[in-house]
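Before any comments, here is the structure.
A protein chain is absent from this complex, but the other protein chains hold their places.
After this line comes subunit A, so read on.
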Amino acid sequence: MIIVATAVGVGFSTQRNSVEAGREAARAAMLQVAMARPDFVFVFATVGHEQQALLRSVREVTGGAPLSGCSGEGVITWGMVDESNFTVAVMAIKSDEMRFGNVSVNGDGRSARQVGRALAEETYRVLAPDSFACFVFADGLAFDFEPLLRAFEGGLPKDQRLPVFGGLSADNWISRKTYQYHNDEASSGTVSCVILSGTAQVAWGVNHGCTPVGTKRIITRCKGNVIYEIDGIPALEAIREYVEGDLNHHWNKLSLNLCLGFRLPQHLQTGYNEYVIRYMMAKDDRAGSVTIQSDVENGTELWITRRDKELMHEGLKSTTERITGQMGGRPPKFVLQFECVGRGRVLFREQEKLELLTQLQTRLGTALPWIGFYSYGEIAPISGCNYLHNFSAVVVSVY
């Protein structure tokens, strides 16, 4: 009789010495399950670290196992959330029921769609008939991700389209440079991707917990992912009414207090929400425009929305219910969580955040191998369609 098993260990470090931090987190991950050499490694870290040195030390400890991941605004493990500038989490996986194929594509000045297609081409090489999930970690500052995602999906054979999960890499509100990890390389302007194949399955849930304030607004002028006018007035002017203080100072944080909601088609609302939320990642004072992470068209309806803590609690509860429902009583082998930066320390107090995480985690199991990061955008399918989300929590259970 062949025993099919998956061993997963997670370690983290808050050391500031990047080399030591990488070693410590990787060793902790491997020691947790007495693993000699993992098959695959997920790494999420914050940008205070010297990224290349960090990866090198992780690779040194993990014996050069394939590695994917990215920089986040913070990292998440079981019972631990750390949004400091110096933190790293490592998940080491050894499995004889799963295979991991990882690829990376550099933007190289190409359009988002071109990058998406290039990613599809690369990914195709590692796709297998039993591939069951795709994890993508893309530069949150370099790409208009929605078109990239569409091009990626479109580039894959229709019968091999996979649920895509992941997040856009972050840089702790500096908005200067994020990193994507692929084996030995910590690069910017790239997309890192992992294909999971084998007999395991994924269950997931996604929820944002935002609610509209006010009435419907109409985009009256836009181009791609840049909105110039709302209801005939400059978009920035329409937004300014809701924002306290100088918009030039910490725009990325000020704009968190309100976000733009776009009504989903009826068939996509199932198990999700009426609206998909977009974060205004940039603004242009001269043009009076704001930039979001998906393309829109003139005449698109939008709603100014705000984050609601109660809805978030409820959303996480329904997420876990959905996941446990999908798993049918089987336990997760490991869990990945992609959480919006807007749901971290800028919204929740430390204790609240930890309680929320604990509730989420304990609903799915006990001492689960759990890893995640705070992202500039979350990726998860809703109603069978891969989607980019903002202000959301994406929880993916591999079981």
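Things worth noting here:
Keep this in mind: contacts are C-beta pairs under 8 Å (C-beta built on N, C-alpha and C of every residue); 3 or more make two chains touch, one makes a residue touch a chain; residues count from 1.
FYI, contacts and distances are computed from a predicted model.
The chain that is not shown carries the UniProt protein name "histidine kinase", picked from "His-Xaa-Ser system protein HxsD", "histidine kinase", "Phosphopantetheine-binding protein" or "Cytochrome bo(3) ubiquinol oxidase subunit 4". In the complete assembly, the contact with the undisplayed chain comes from A:N172, out of A:S104, A:N172 or A:Q337.
Listed residues A:F44, A:F86 or A:F100: the one in touch with the omitted chain is A:F86. Although one chain is not displayed, subunit A still touches it through residues 14, 16-19, 47-48, 84-86, 172, 174, 176, 213-215, 241-245, 253-254, 256-258, 304, 306, 345-347, 349-350.
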